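With one protein chain withheld, the remaining protein chains of the complex are depicted in position.
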Amino acid sequence: MIELMRELYPIPRSLTGDGVRQTLARISQEVPLEVAEVPSGTQVFDWTTPKEWNVDEAWIAGPAGERVVDFADSSLHLLGYSVPVRTRLPLAELRERVFTHPHNPDWIPYRTSYYTENWGFCLSQRQLDSLPEGEYEVSVATRLEDGHVTYGEALIPGETEDEFLLSTYVDHPALCNDNLSGPVLLTALGQELARRGLRYSYRLLFSPATIGPLCWLWQNRDRVDRIKHGLVASCLGDPGGMTYKRSRRGDAEIDRAVAIVLRDSGRDHSILEWFPYGGDERQFNSPGFDLPVGALSRTPADKFPGYHSSGDDFDLVGAEWLEHSLQTYLAVVEALEGNRSYVNASPYGEPQLGKRGLYRSVGGGSSEEGALLWTLSLTDGSMDLLAIAQRSGLPFRAIREAADRLLEHDLLRAA
Amino acid sequence: MIELMRELYPIPRSLTGDGVRQTLARISQEVPLEVAEVPSGTQVFDWTTPKEWNVDEAWIAGPAGERVVDFADSSLHLLGYSVPVRTRLPLAELRERVFTHPHNPDWIPYRTSYYTENWGFCLSQRQLDSLPEGEYEVSVATRLEDGHVTYGEALIPGETEDEFLLSTYVDHPALCNDNLSGPVLLTALGQELARRGLRYSYRLLFSPATIGPLCWLWQNRDRVDRIKHGLVASCLGDPGGMTYKRSRRGDAEIDRAVAIVLRDSGRDHSILEWFPYGGDERQFNSPGFDLPVGALSRTPADKFPGYHSSGDDFDLVGAEWLEHSLQTYLAVVEALEGNRSYVNASPYGEPQLGKRGLYRSVGGGSSEEGALLWTLSLTDGSMDLLAIAQRSGLPFRAIREAADRLLEHDLLRAA
Partner (left out) sequence: MIELMRELYPIPRSLTGDGVRQTLARISQEVPLEVAEVPSGTQVFDWTTPKEWNVDEAWIAGPAGERVVDFADSSLHLLGYSVPVRTRLPLAELRERVFTHPHNPDWIPYRTSYYTENWGFCLSQRQLDSLPEGEYEVSVATRLEDGHVTYGEALIPGETEDEFLLSTYVDHPALCNDNLSGPVLLTALGQELARRGLRYSYRLLFSPATIGPLCWLWQNRDRVDRIKHGLVASCLGDPGGMTYKRSRRGDAEIDRAVAIVLRDSGRDHSILEWFPYGGDERQFNSPGFDLPVGALSRTPADKFPGYHSSGDDFDLVGAEWLEHSLQTYLAVVEALEGNRSYVNASPYGEPQLGKRGLYRSVGGGSSEEGALLWTLSLTDGSMDLLAIAQRSGLPFRAIREAADRLLEHDLLRAA
């Protein structure tokens, strides 16, 4: 995942444009994507898709004519969606067009102006301070014109048409944790899922934030009831503990599954109630759709150092954290794949486990049978295995294994 | 409010009689009251209205003939509802007819004997101790005879016939916090409400405790379903924090409104679950009526020093505390007036706030939109604005203002 991140890092992504296309093309080499293009000016619910933005070049030349800032060095240098400009202006006026990081003098901030026409540059405070007085030349050679919003999706089919939606955003430029970590994790997850036999169909969505999910929801507005579970993937490469933000419903099956997986992990983690700001979960959870989509991250965006600046680089993220995030996503997949409701097929008295080799034969106490006994006790049709794992306090995996053994012995049947 | 309290203080109030009439007449100069008189001996649910009690004079003369105790000095001196007596008796026997304060030797206690015929005097312990041995003359010239229970009410009409009941008791003699604070607060509240455009109609009830609300409920027993919210006002002038006692239902709209108002105040306060002793809320919340009526006080009766004694005087209460209590009542009125249920009119995806000037246009993070986003997220018809304020943790006022802005932009509609 780190290697793919290194390849994607220099591509100049924004909300629209060739950077998004190149990113999707590279991902498509790993997980074949179906790429959709929605024309600029399309009415999408309450929104109108924006013009497409591409950058030919953008730079500032100093009093002596030398390039002091160049988009070619870092795509962070240009205010996203800057309109074209070619002008000369004194340092004092240039300063009014420059954004720096409020806390760290070495970081270039990441700023955009998607829905208001504007232009500007982003520099580190140290770089800004080093600029000598004098007249500067500015060139912003961008094209903001009718084009498309571009997104890509992959469907990994399972036994049923019920879908597990995994969504991430691909509009951020050279920023590792927020959010190249999301696309590389979903890419690796998609590769792994394609190797497995699955009950659910898995839909991977790589799209520009906000407008991307809105376009996808618009295109699929008659089919969203296929989405049974969903997660928005972002900020998955830093060393912090896992953070889960519940869906608006709060107690959907995805919410219960992630809570059990994080509990069973034995690692520090946080579970947050729904709140209506944050990432793309906002669109999926809007009250008209009310889809059971949570957000599973490590340290939430804006809580880690370097957030939305050049400080969000390869020093912040680690292959081991990406791998742990991937394993956590896979554990959630396994919990939902394995979650079923069963009914005790021998409900009058406790079945005799001993004669089936399910019980230690010499008395004296044992706790190994706990998962078998909890499963038999609670499979009255009112609880699924996640609920049994919750009430018993036992790991989901132990309950799932107990259910498998009981099924083998005809002591459970499907609810 | 303090000035009105000073005027009402010397009027010799009791459960019935001219003291109540004079009190209502004085209040009526500020808020016109409709005064009702229920004849003695009327069957009111399980109760029979008592005889009317008036005091012509009541005094004790000492061995030397001097008046040592006189009702004219303080209406607290006479045991409420004392029957007439004219007698001479030695100090030892007089002592058996005298009540003093159990803890404070300087305070005259307030005692009554409404439903058992009796007579007696209330003195400070210090005064009692100073009485010389000898024979005393006692005169209790009271009239306990058929008359009326008197109460007053004012209706401040609003757009609807749904009523908000505000009730207080007017039977206590010269006691400031418990309970002249109640009538003076409701008087000021009535004056303020009469100046406002209102959705609810507001009914102010000034009546003797217990029997007054019972008489009012009896007279209005076919119309009590108009009462949508109610508060019993008492003990509102001391420096303690606000105390709210929930209605018997516990989660009525009035309960949720007061809880949010007190939370939003940022001040120390207490919220108590329902209990069936206390004040007139007992009658309104009796299971046959089960009205949503809470009790909103500062320090509860019997928890402040001087309770039911001459220690409950103008040193205990303060104009600033009365004013704060009034503002709190007004905030509850505003919360209930403003509480509505709406439905998000653009529920598919988040509406684009930016194009309506409701969103900061340059990215980089902001929390100002929180109230807008929470309101849009939760207006699915299942929650009113109080519930949204509760779940979001944001002030009710912020949610109400957000709803107003969204209504202006046709992003909400009535549920």
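Going by the order they are written in, the chains are A and B; count residues from 1 in each one.
FYI, a contact is a pair of C-beta atoms (placed from the backbone, for glycine too) under 8 Å apart; a residue touches a chain by one contact, two chains touch by 3 or more.
The model shown is predicted, which means the values in this text are computed figures rather than measured ones.
Novice: Can you say which of B:9, B:114, B:314 or B:359 touches the chain missing from this structure?
Specialist: Candidates B:9, B:114, B:314 or B:359; residue touching the omitted chain: B:114.
Novice: For the chain left off this view, which of B:3, B:46 or B:96 is in contact with it?
Specialist: B:46
Novice: Since one chain isn't shown, list which residues of chain A touch it in the complete complex.
Specialist: 344, 346-352, 354-355, 361-365, 367, 369-370, 373-374, 376-380, 392
Novice: Under the stated touch rule, tell me which residues of chain B contact the chain that is not displayed.
Specialist: Answer for chain B: residues 44-48, 80, 109, 111-116, 118, 210, 213-214, 217, 221, 248, 274-277, 282-283, 285-290, 302, 308 touch the chain left out.
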